[in-house]
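Note that one protein chain of the assembly has been removed; the remaining protein chains are unaltered in position.
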Amino acid sequence: MTDQAPALMILVPVFASLALTLIGPLGHRAAYGLLIVSIAISLASALATMVQVVQTGQSVHYRMGDWIPPMGIELVIDHLSAVVLVLISACALLTAVYSMHTARQDNPDRLNHYYALFALLVAGLLGMTATGDVFNLYVLLEISALSSYGLLARGKGKAYYATFRYLIMGTIGASFYLLGVGYIYIMTGSLNMADLAEILSRPELEASVSVRIGFSLIILGVWIKMALFPLHAWLPNAYSRAGTTTACLIAPLMTKVSVYIMLRIMFTVFSADYIFQQIAWSHLVIYLASAAAVLGMITALSQRDLRKMLTYIIVAEIGYLTGGAWLANTAGYTGAVYHILADGLMTLCLFMAVGAIIYRTGQSTAAAMQGIFQRMPVTASVFLIAAASVVGIPPTCGFFSKWYLLQGAVQAGAWVFVAALIIAGLVAAVMFFRLLEMAFFGRLEDAVSENGTENPHAVPPKIRLEEVPLTMLLPLVISGAALFGLGIYTNEVVQYLIRWSVPAGI
Amino acid sequence: MDELFYFIIAKYNYWAALVLLFIGLFGMIVRNNLMKKIIGMVIFQTAILLFIVSIGVKRGATVPILKFSPDKQPLLDATAYANPLPHVLILTAIVVGVAILGVALALLQKIQRVHGTIEEDEILEDMRK
Amino acid sequence: MILDILIILMMLSGLLFFLATTVGIIRFPDFYSRVHAAGKGDTLSTTLFLGGAILFILRDFSGENLLTAGKLMLIVFYIFIASPTATHAIIDAGYEFRVPYWTRSSGKKGAEGDESNEENMDNGFYPEDLKG
Amino acid sequence: MTWDTSLLWQFDILILLMMVICAVTALALEGLLSSAIVTGAYSFLICLMWTHMMAVDVAFTEAAVGAAISTVLFLGTAQYINRWIKKERPREQGIKQITLVIAVICAVMMLSATRDLPDWADPDSPASTHLSPGYIEQGYFETATPNVVTAVLADYRSYDTMFEAVVVFAAALVVMVILRRTSHKHRKLLHLRPKREGRDTILRGAAQSIIPVMQIFALYVLFHGHYSPGGGFQGGVIFGASFILLALCYNLKFSMNRFREHAVLWCCAGGVLLYAGIGAVCLGLGWSFLGYGALAGILGVSEVMARSHGILAVEIGVGITVMAVMVSLYNDLASGGDLEDGL
Partner (left out) sequence: MNLEPFFIVMVVAILFLMLCNLYRVVAGPTVIDRMLGVNVIGIKTTVLIVLIGIIDGRVEMFIDITLAYALLNFITTLAAARFYQRISQPAPSQPEESLVAPSAGPEVKEAKAPEMESDAGRKEIP
């Protein structure tokens, strides 16, 4: 069955979503179980594929409908996509387990349809990562976008307008992508990534303006989708109004997969040589990335709402990733790919922790953090780990990814990016220090006194453990542990997975 | 002059598609009314589809459905048929467009119910409250 | 040869009716007369055109062409049903909305000539909702 | 320098001119309903354009969608929104102007770069010489389907098409999740349709004569997709349109009695399930996903014919899904989500 794993990974969630649509009468437990089982199968397939890729050292090809590639569509799973596939299915599985209580809370009705969209989104993301065909990527991009519109619109009262703006921006992004594919198709006549790479490397196309326009349009479309700095305005609004489960699913994955698409287009369809020698925009992009990192973090610092703060951290992290990818050297590329993993996990971890806090305290402002260490020690510790990872403190994986990025930036002589990385790290440190101070030392009375019922002579209230239910705590702890684990096994991850995917020419 | 005429005749399809594209983009970005944004989106998408379908045109070619000679043998001359691949892509893209249109209209109805308006600036004002 | 001339004649007369429809749609002063022009002229000229097409297809007679001609006749038949129905529905809506109709006296309210009259009707008389 | 006049560039330029007029009008008009209707005219023109570009399958889809679905969805939504844009022009925001300037620069650059693209209708362009001859020349021998578009759509690129069906399914689901209310406690926005028994006779008579033909035609389009333009999507839209017509001539309740709510949902998912299920059967038989050749053993035919039958089966799946989704979209959007009374 291993040779069918690439197809199963994508199809099982599709089947699950069809079934979830129809099993409404069976109740939410059946839906929850079915969702978890299907995503677990996906994860198992992704892991099996990754093992196969690592063992053979070659990419796995799966021909849809048994057609030979340029004619038919094939799935190509190399080291890079194997890693991202495992990341997606693992994050989705953790979120699915986590969703037991929060999803019901956010969706008093139509929970099974919500879960069906959840499964479709996962299928779309996995499909985007696995495909080897540029048009197929567009279709899957739209599937994941459509299902995320549905998920985001289930958020709090005014989420509809935020979702609408996301829809408009998402459609512009996807349409630019499609137009870029059209330009490239005119000049090459092919849609298969490997075939395109072969044709585009011919000397007569290197100077072609149309190919260049096609490349720019695709990259622009992907940037809109991943909310790179000047194009990021839709993201914080859409994500911060979403329900907890939705935020935990979409925030870590959507933007990371877009970054993955950017890497795929840059280095698989085009080549490092073409991008860094022929087009030579990298300075401009690195400036954008630096601006994204610094301004994203500073805006995050100025937010009072926890969820909004985290969404601006995503904007900043996108800056790191884009910068790393455009540094044009091995360390930068390694840093970017490693940071996809690290950032996916730590964003998931942060959103889950904040979701847990919101679930217990019912509020999402920074004041909700008061005395969290006393009331919810496990959640708070995991939050601490994730914060350490965002700031970049050694045993966590965030440190290593930043280390690689810094190394790459120094090698490339991109001092702006070096400065941006350091400043952003410091700003993040300040921000989390403020929060954690509240969490450690903020007393529960402070929270009470805000309600105007302060009584200085009152006996300090008895501290109660108010941890969230086990289904929420377990994924939280696992993701926190994964941040440590990934940090400890950095060498292995880089050596067995990422180093293999470094493209030729950088 | 002849050169220019030839240039116009040979490229006008791309020009028209790009002009429509930017008209649609204008509607999506600049218009204040959300319904206008949706209409701009429809125009924008169709312009891209027009661009891609026009790739498939070949001079003197017929529809990409095989012709048969009287003795039931297919005539397999690739230059006699239009390129089928862009048609396939666009069929899929039209379907995607309808799907997005439906979702956008549903969101529009909800926005009207929640905010009482579909003008962007009024909605922003309402959200600030 | 005679068939060819017949085809040309049918299509030319079809074009003539299309022209009449167009003139009617552009120049008639009120909604009802415009619908009248469109409903009648278009149905007739479509029939003439498609009739010409049927004759053209049947010029070289074969089973396949007969099928195509049959489909074309079906099209003519359904345009004959659908087009007047649509016209009916649309005029019903206008009537229920009390769209004003043109009379000699309402025409005289404006300045001389049809044009200004039409303008007059355009700007003044229609309910706001219908202009949306 | 030779130009083949058989392509009728005058024709194209006229249509494109009209399309630009329509696009500008649709964006400029103050009434939203008018804009929606002008968009309908735009759809007719683009269908003509595609017919002239010999993209009959695409034109067919546009005909079905543009003539029956999009405008009806717009009109259904128009019941529940303000139908006028604000008279006073809002202050243009600075960021929008910057975006506009960037867009204009991009437009000029892209227009000037068209010199680099191959001439229109050039038979020697890379797009026409790389992959497509393969599809045209081998397609018939590998799938026994004369309509190359159907063969590519449902066999060579059937994985795409499956996700196309999933996209429409997702759209129905998303609209349901956003709009549909389970409780009926909300006051309806517009009052119920007045009793007009006598005056609807003409419409109902027309509908009674057209709807059966429409449904038979839809099935014909679906099953004849191998030999003529058409296929699952077009057939599904036409079939769905017949229910919309029913709802328009009678009322929503009437059409929902014919095609009930849960049946719509089952069909939405069932069509995709049929499609993906066939793929999974192939996978189970040891072939790749959607490798219809695997069905040869079950059906007792040659591999090529098995592919042909596989194409038909997945087209039926697409047709079922699309039909149900179009009905579902109409039901939700035209009734504002409460499924009480549509247009």
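Just so it is clear, A, B, C and D label the chains in written order, and each chain counts residues from 1 on its own.
Throughout what follows, contacts are C-beta pairs under 8 Å (C-beta built on N, C-alpha and C of every residue); 3 or more make two chains touch, one makes a residue touch a chain.
Every value quoted in this text rests on a predicted model; they were computed, and no experiment measured them.
By the touch rule set out above, chain D reaches the unshown chain at residues 8, 10-11, 14-15, 17-18, 21-22, 25, 31, 33-34, 37-38, 40-41, 44-45, 47-48, 51-52, 54, 56, 59-60, 63-64, 67-68, 71-72, 75-76, 78-82, 185-187, 189-191, 193-194, 196, 203, 206, 210, 213-214, 217, 221, 228-230, 234, 238, 241, 244-245, 248-249, 343.
In the full complex, chain C makes contact with the omitted chain through residues 1, 4, 7-8, 11, 14-15, 18-19, 21-22, 25-26, 31, 34-35, 38, 42-43, 45-46, 49-50, 53, 56-57, 64, 67-68, 71-72, 74-75, 78-79, 82-83, 85-87, 89-90, 92-94, 96-99, 121-123, 126, 129-132.
Taking the whole complex into account, chain B touches the unshown chain at residues 62-63, 65, 67, 110, 112-116.
Just so it is clear, only the chains that are shown with their structure count from here on.
When the C-beta pairs in contact are tallied for A-D and for B-D, the bigger tally goes to B-D. Taking each chain's centre as the average of its CA atoms, chain B and chain D sit 12 Å apart. As a whole-number value, the distance joining the C-alpha centres of chain B and chain C reads 29 Å. Along chain A, residues 135, 139, 142, 146, 149-150, 153, 160, 185-186, 191 each make contact with two or more other chains. Residue numbers of chain C whose C-beta contacts span two or more other chains: none are found. Contacts between chains form some other arrangement here, matching none of path, ring, star or all-to-all. Looking at the complex, you find that chain D touches chain C at residues 30-34, 83-84, 199, 202-203, 206, 209-210, 213.
Those residues of chain D that touch chain B in the complex are listed here as 1, 3-4, 6-7, 9, 12-13, 16, 19-20, 23-24, 26-27, 32, 35-36, 39, 42, 46, 49-50, 53-58, 61-62, 65, 69-70, 73-74, 76-77, 80-82, 85-86, 90-92, 96, 99-100, 103-104, 106-107, 110-111, 114-115, 117, 119-123, 125, 127-128, 131-133, 135-137, 140, 146-149, 152-153, 157, 160-161, 164, 167-168, 170-172, 174-175, 178-179, 227-229, 233, 322, 329, 332-333, 336-337.
Against chain D, the residues of chain B that register as touching in their complex are 2, 6-7, 9-16, 18-20, 22-27, 29-33, 35-36, 39-40, 42-43, 46, 49-50, 53-66, 68, 74, 76, 78-79, 81-88, 90-92, 94-96, 98-103, 105-110, 112-113, 117-122.
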